[in-house]
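This is the structure I want to talk about, given as structure tokens.
A single protein chain has been omitted; all remaining protein chains appear in their positions.
Letters A and B mark the chains as written, and numbering starts fresh at 1 in each.
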Amino acid sequence: MAETILKVVDLTINFSGLKAVDTLNFEIEKGEIFGLIGPNGAGKTTTFNMISGALKPTSGEVWLNGQRIDGNYMYQTNKLGIARTYQNINLFRSMTVLENLLVGQHCRLHSGLFPAIFRTPKEKKEEEAAVQKARDTLEFCGLGHKEDTYSSSLSYGEQRILEIARALVSDPVLIILDEPAAGMNPTEKNSLADLVKRIRARGITVLLVEHDMKFVMGITDRICVLNYGKRLALGTPAEVQANPEVIEAYLGGGD
Amino acid sequence: MKKNGFFETKKGKTIAAAVILALLVIIPLLMDNNIILKQNKYFYVLLCLIGIYTIITSGLDILFGYTGQISFGHAGFFCIGAYGSVLLTHPGWGLGKLTGYVLPPILSILLVACITACIGALLAVPASKLVFHFLSMLTIAFNQIIYLIANNFSWLTNGSIGITSVPAVTILGFSFSTVSSKLRYYYLVLFFVIVLLVVKTHIINSRVGRGLIAIRENPTAANGCGINVAKYKIMSFAISAFYVGLAGGLYVHMIGFVSPDTFIQNTSVIFITMLLFGGSGNLVGPILGAAVITFIQEGLQSLADYRMLIYGVLLLIIILFQPQGLSGLGKTFSGLAARGKGGESNG
Partner (left out) sequence: MSMFISLLVGGLVLGCTYGMLSLGLSLIYQASGFMNFTQANLLMFGAFVCYQFFGVWEIPFVISLILSVAIMFCVGWGIERVVIRRLVAKKAKNVYVVLSTIAISIIIENLAMLIWNPRQHYFPSIFKDSSPIKIGSASIGKESLLCIVVALAAMVALHFFLNKTKFGTAMRAAAQNKTAASCMGINVNKTIGITYGIAAALACLGGILIAPKMTAYYQVGNQISMKSFAGAVIGGYGHIYGAIVGAMFVGLLETFVGAYISSAYKELIVYGVMILFMIIKPSGLFNAKVYE
């Protein structure tokens, strides 16, 4: 059995009485592509938000590599090695593509205020290295030719890729993608699938939420199905597709 | 939209900066040889004021233009800087009255700027956690409180009468007294303006500066990128307060007099008007705003009653029609506004 990287234990959150996520349990193994699916309002993004530190769970625990991370702030979680993208794109719109990636490296750089003011050699060197790393990452994600473009003028698909690049550049051990394929055309989806596989090939574990079933079934190793905040099923894509409860939730619900 | 143009290249920027700097050093010197202008000492006061306002608006710009946090209380920091430096250097007040010893003005200006930065950080601790609309209220309340202290605590500040004959700046026996030569003081102010503008550019183009801009652009994403948003907001407030505190010190040692009326709420609004008029989120905007508004202010001396009305109308017009200010207008041919607000209107 492979090493567990992320462990979610009895995760629960209440929104004014409503249990958006209810005693959820799953484990993600190092190096896999793990999918989280479910009908609208099943609590997928809420789960993401609790793992990444945007929300504090009411109860339950999240462990990353044996370290408890629930209740951390996002910036702390990011430093520990979880980087994420957002369902509704959250880019720094008036920054260029390259600058977005420089911000993405924030937690891996060290120069503070005074090295910046005095432009110390160490700071200069670090900045140069950061620019190089940003360029490499852009090249890896296929956005190399856009580095000086303002991120707000990228196409929708490119903006999604840029978010992934920005997450990737912070050297995460786990990358969380929230509906990365939303709004993409089939060609873009194919290159996205390719990119996700190449990210995994770098040894980075991927956790993703996606509505496009074909996309999810095609690239994930295992899938967890959520319904009304509870775990409905967990297994390989084939197992999940054969599960009668899942079929009921998706088809019976008239989704 | 791509960056382009000669003045956006590094070489172009350096040349432009060098030319402007040379003009700023030489022109007043030439004017000093001109008999008519030499008589008119007020001209240098005006230039000094522009320099001081440039420091203030640049400091405000770090907070508002880059970090996206509003402060309606910068006159409060200005007040702390001015009164602070008076109390440390005046033989009859504050430190001088208590101990008989005073600090040299130049030292006290720097020291008080640091103290102002600390007060800014203290104010920012609650401010960084507040939702936006409380932030504007908190800063107004801060301004009012500082004003009330200056106005009501007569034992400390001589109340509404103010304190006169503030000592002049002397560096190593070289006097910057504004009585004998205002030209010297102009160079002193110019020195600080340049240093602080360079510092500002360095901060903005660094990891810290990117963090600040990221907060302005998208606090959620900034947090997700590993930026401690609260810490950076506090830092931004402190830097901003440092600039304004230093400007307060420079101001008071030039004018030689301080009274609470300079630091009313309207002064904060004038600072914001300057910044928005010039254009926030770049290097030249604050300078332009400070210069143009100062000239307008002087031009309107005879219309003093209408002054605030004109500021109000001006501010409203900028907000409604040209939120990027003057520097936004000239953006297409002035590449100096390189790290402006991109294609976004209204920021």
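Remarks
We take it that a residue touches a chain if its C-beta (ideal position, glycine included) is under 8 Å from a C-beta of that chain, and two chains touch if they have at least 3 such contacts.
Note that the coordinates shown come from a computational prediction; the quantities given were computed from them, not determined experimentally.
Within the full complex, the chain left out of the display is in contact with B. From the set B:62, B:252 or B:276, the residue in touch with the chain omitted from the display is B:276, counting the whole complex.
Set against the missing chain, the residues B:24, B:45 or B:70 yield one that touches it, B:70. Remark: the residues of chain B touching the chain excluded from display are 64, 68, 70, 72, 126, 129-134, 136-138, 140-141, 144-145, 148-149, 152, 265-266, 269, 272, 276, 305-306, 308-309, 311-313, 315-316, 319-320, 323, 345-347.
In this section, only the chains that are shown with their structure count from here on.
Mean C-alpha position of chain A lies 42 Å from that of chain B.
Chain A contributes residues 52, 54, 73-75, 78-79, 83-84, 86, 90-96, 99, 102-104, 106-109, 111-113, 115-119, 123, 126-127, 130, 148-150, 152-153, 166, 170 to its touches with chain B in the complex. Those residues of chain B that touch chain A in the shared complex are 1-3, 199, 202-203, 206-211, 213-214, 217-218, 220-229, 235, 239, 340-344, 347.
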